[in-house]
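One chain of protein is taken out of this complex; the other chains stay put.
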Amino acid sequence: MKTFSRIVLCLAATLAGVSAAPVVSADAFVQGGPIGSQTSDGYNALGPVVTQPIEFPHNRHAGTRANGGMEIDCLYCHTYARRSAVSGIPRLSKCIGCHNMIESVKEKPRIKTLLAYWDRREAIPWKKVHDLPDFVRFNHERHIQRFIFDQGRPSREACGYCHGDVASMTTARRVKAISMGWCVSCHEKEHRIDAVSFKTGHGPNDCWQCHH
Amino acid sequence: MSLDNLISNWSKLRVRRPQVDQYKDSPYKWAMVIDLDSCTGCNACTTACYAENNLPVVGKKRFLEGQAMHWLRIERYWGEGEESTQEFPEQGAAFLPMMCQQCESAPCEIVCPVGATHHTPDGLNSQVYNRCIGSRYCSANCPYKVRYFNWYNYPESAWPSPLELQLSPDVTVRSKGVMEKCTFCVQRLTEAKSKARTEKRNVQDGEVVTACAQACPTSAIHFGNIADSSSTVAKMWKAQQVELSADKQKKDMKHEKMPAASEVASGVGASVEAEKLRGYRVFEELRTYPSVVYLERIRSGEV
Amino acid sequence: MSTVVEELDSIGERRFEPKAKDINEDIAWAKINTDVLRSLERPRPIFWVIFLSAVALFGVGVACEIYQYKTGLGVAELRNPHVWGLYISTFIFWIGMSHSGTLLSAILHIMHADWRKPIYRFAEAMTTFSLMTAGLFVLVHLGRVWQFYYVVAYPNERWTWPNFSSPLVWDATAIGSYLTTSVIFLYFGMIPDLAICRDSATGFRRTFYRLLSVGWQGTDRQWSNFRITYLTIACLLIPLAVSVHSIVATDFAVSQQPGWHTTSFPPYFVAGALYSGCAAIITLFIILRHTFRFEEYMTIPILEKLCKLTFAISMVWTYLNLIEYASTWYGTDVYAKQALIYRATGIYRYWWWAMNFLGSVVPFALAFKALRTHVPTMMVVSLLLNLGMWIERFMIVTPTFAHGYYPWTWSDVWWPNWIQIGIVAGSFGWFTLLFMLFCKIFPSVSMYEVKEMVYHRIRARK
Amino acid sequence: MNKKTYLMALFNDFDAAARAIASLREATIAGFAMKDVTLKSPIDHPECAAELGSRPVYIQIFSLIGAVLGSTLGFLGISSAQANFLRQPRGGFPIVPLPPNMVITYELFILTAVFFTITACLVVWKIHSDKNSLYSVSISVDKIGILVKAEPSAIDAIKQIFNRQHALEIMENARV
Partner (left out) sequence: MIRFGMTANSVASGVNRRDFLNLVGLGGTASVLAGCGNTSIESGVELVQSYVQPETFVVPGVGVYYASTCTQCGSACGIMGKVREGRILKLEGNPQSAISGGKICGLGQAGIQGHYSPDRLKTPMLKENGVLKATTWEKAMSLLSGTVSFTAQGPRRVVLTGPTSGHLQILLKAMPQSGAATDHVVYDSLSTAVAASVNLKMFGVEQTVGLIDKAGLVLSFGNDFLGAGDSPVAAARQYARFRKAERRGILIQIEPKMTLTGANADRWVVIAPGTEGVLALGLVRELLQRKEFANNLSPNLIAAVEPYNQTEVSHITGVRGDLIPRIAATLWEHSPSLVLAGRYPQGHAHGSHNMAAIALLNVVLQNQGKTLWREAELPFPQMAPALGNFKSLRQLNTQMAAGDVGSMLIYGTNPVYSTPDFMRFADNLQKVPFKAAWVTELDETAMHCDLVLPLMSPLEDFGTHVAAAQSDGMEISIQQPLMEKLHPEARSFGDSLLELLKQAKPESYKSFPDYYAYLKSAVVNAKPAFDPKVEDEEFWENTLSAGVLRRPAALLPLPAIEFSADLVRQPLRESRDAAYPFVLIPAVRPSMRDGKAANLSWLQESPDPLTTVVWDSWAEIHPSTAKQLQVNEGDVLVIKSAQGSIRAKAYLIPGIHPGSVAVPIGQGHESYGRYATNVGVNPFKILDPIFDEETGELALYATRVAIMKTDQNERFTKDEGATNLQQGRKLVATLAADQVDLAKETPFVIR
């Protein structure tokens, strides 16, 4: 509906003889605002609860210290995101790397499950939470490069644009609309190209960027 | 999505294309040169295309019905005129690899009702499967007939398990009712561009090639970026005096002005004759401005 | 009233020589009502036989479509390069057919040709139903019909729009507008007759007609507003009708293919549309005249006038056809010329010659009074003309696919298969079905206008 | 107002009806005005209706408004939609092409004009409709009716005029 209202606005402005008043570029340097407020159409749908093999407590690992979290950076575990189109799931040995050392929680049921997988050398069958249709190719690497490495934003914010505040959840749930218009709404915005300059650019608007 | 779009688009994008300096400021314009003298018609490229782009094998019955899905086909001609005159093909057969010509002014683009095929900033003629509704108008209007329609739901039949494990995850598997065509292996281009952007540079010449160019045993297919004047393909276009935005090549105009046979015989026209270049684009006169330059086949008449 | 009529009649006989009258002007108005309303009565068994046959035929089409929908368009033996097949040919045929109603109601209305009055109603119905049939073909031929709404321009969550440069989008708007306007025009012109139906009906039918007749009482204000509104819509409908078929022509003319890329296509298509529309009117005229015993309204003189009109249009069509051949033949576009030669000599040659014979030679039968007043002959001739016009559409679409620019894809073997034929046949069933329902629910002769016609003719004699 | 009575006379032909209306206009009857006379006829008869005096029709103004609105809004709407179509550079052709806009605007212009016309007509009918007015089914066959709305005091005079023109039948109905 926002689209529609913009068209109406557009028409009204034209009819009234108003010159080109930029509707979007007013918030050229605002890239989403606080986490959870970035949807273009007021749609903040909470996706279904996905039952994972282990109910992974994101809040315990990545949550703020104030809430009892450890503030581990997203990219520490989801390390593939910076160099691959898919963010992937951390390999099991990464979990074990820490949890072998942490004696205090070894007897907890979730950790026991984890260690059992490791003993069997079996990959954990995690389920996809943000599963786009098969004709959509989202590239994590590009977004991470741009927002985290070029612009120096904290990963919790940058990842949160699309994934919501996962650090406050246990297992992740889909928060954003992730519809095409939602993607495009961000690509249409002018973003600063890096942390220091005032030059801006917007995301690609070519269909083949995402669909091929 | 706003009024400034409207205004800026009216002023900025209301331009006639192709124009001479269209890709002057853009980093990429992908193009090809296919040397028909090197092409042996061996079909390595077509098979590579099947492997790279998840093309379905349609089977005998559907092939018979003209429903083949080869994005790249090798055509074999026995002659140029309307009737075959020779008893035996003394100069062999003429092979032509024909795929989407990625026209700068593509007849398919204007007629698609939903904008599923459009021109990308890289000068490619895209086909967006999920937008396509299957009106097939693009195919009807394509002079080269290089667009292929999914007449059946091939994911159901073309890859009996475990053949489906071969499918490339970078290329959408097309279901029934959508049009598809050669993409210049856009998945490779996207990957190369992404890598280059991470490294804060442009894609270099030779860094990315299409699957057909990569496979071609005689290197008859050359692929590259003609926006980069130092690339091999740009040099080849230049050497052949083929210009992207011209519908008639200068050399051909020269050729038309060629001296009469008597003058050639007396040596007057020899210099003009020697300048004969091989580059041409198929159906240039239709003003589709293709991105594929073919180099004429050479045959020695000595024997 | 009768005295005046008798008096006028005697004058008329003296002043106008034996020329046959379009209609019996002395007919009692009450008889008009009874005669026409009789067609709405309980149908005869033969009605049900034909109706159920039509339903069955439609069912065949639906079955074929379901199969095609589930399996993919390949089952229709569509292929490269024959990507459109019969669907688009038949689509143009039905769109063309729809122009008859506009011609008879709107154009002749504006030109005060009052002989149109007894026959325009069913022609308008034909317009509406053939448009509804044509619309089906657009859907049938889409590869992903479940996504057809992508063609519609509406704000959506994808932030995408249709491609306004595509003639198919123009088609969508044009046909949508034409269908809406045609339905409105048909309905609006019927309101006084619906009031007549209301006045003579009982029970739920009365309620039905009462709702539809929107309080029509024949008051002077209603009549004057009605007259102006009807005229205005008629005026708007004519340019719309012209635009619709010329836009359908742009589907071809805007494309680049040899044989399609022709400047004369828009007028050629419009002429063809009027032509096939007229031919179809003659067919339905004869059928209705016979079925409902409308001999007093659908008279031979009116048929004659229709035939003359058809003949004139056929000559326009022939002319435009010849112009197209000539400009191709003498032009420099070798590809188009090859395509033309292919039409005349390739595998579709019999069809091409049949089209030219049926479209340009057969209509000369209409030029002879003895023939055009002979109803069975006219039935045969009109069916032949319709066939010719269907072949014309086939010959526009198919040979260009078979013999386009690219020799490698030239195909010499394509014929439509049973799925396509089934769906085309189903479309005829669908049209018949709708038309039969119409004839049983609505008066297929405009009662009030026949009354006006006889009234004014009598006055004219005065 | 609500004390007025409806009276309708049926005539066999338009000449009689026309004469009756002329007589009504010439007679000066208290509690009766010409604007309350309505002619009901099976066919359109402008000559007879002209006897009732000038009753202008405004439909075409609405048609014009519709046409103007349809073309301007249509054109602007399509242009803005095109301009906003993701700003895709479209090879060889401008993103806001004029000829297609003209074509589609043309269709919208007609469609909107038709909508406005018919809506206006139906609204006009609704405004002038009078639920309790007298009506006879024979009007839809071949009779001509003249409906008069008058003060009860004027009824007799009107009846006389009707009878003088050989009215076939006179119907009367008091307004509740």
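Order of writing sets the labels: A, B, C and D. Residues in every chain begin at 1.
Assume a contact is a pair of C-beta atoms (placed from the backbone, for glycine too) under 8 Å apart; a residue touches a chain by one contact, two chains touch by 3 or more.
Everything numeric here is computed off the predicted structure, so don't read it as measured data.
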Visible chains that the absent chain touches, using the contact criterion stated earlier: A, B, C
Which of B:124, B:215 or B:242 touches the missing chain? It is B:215
Given B:29, B:73, B:118 or B:193, the one touching the chain that is not displayed: B:73
Touching the hidden chain in the full complex, which residues of chain A are there? Just list them. 47-48, 50-51, 80, 83-86, 88-89, 91-93, 118, 121-135, 173-174, 178-179
Applying the definition given at the start, please give the residues of chain B touching the unseen chain. 35-38, 40-44, 46-48, 50-52, 54, 57-60, 63-64, 68, 70, 73-84, 86-96, 129-130, 153, 155, 159-169, 172-176, 178, 206, 211, 214-220, 222, 232, 235-236, 239-240, 273-274, 276-278, 280, 282-283, 294-303
Per the touch rule stated above, chain C touches the missing chain via residues 334, 338, 402, 405-413
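We take it that only the chains that are shown with their structure count from here on.
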Looking at chain pairs A-B and C-D, which one is connected by more C-beta pairs in contact? C-D
Where chain A and chain D are represented by their mean Cα positions, the distance between them in whole Å: 63
CA centroids of chain C and chain D: separation to the nearest Å works out as 30
Got the chain B residues that touch at least 2 other chains? 1-3, 6-7, 110, 115, 118, 120-121, 131
I need the residues of chain D touching at least two other chains; which ones are they? 80-82, 84-88, 90, 93
Spell out the part of chain A that touches chain B in their complex, as residue ranges. 3, 6, 9-10, 13-14, 20-25, 85, 133-137, 139, 141-142, 145, 184-185, 188, 204, 206-209, 211-212
Residue positions on chain C within touch of chain B in the complex are 71-74, 77-84, 141-145, 147-148, 150-151, 159-163, 165-169, 172, 251, 254-257, 401, 404-406, 408-409, 411, 414
In their shared complex, chain C is touched by residues of chain A numbered 1, 3-4, 7, 41, 177, 179-182, 184-185
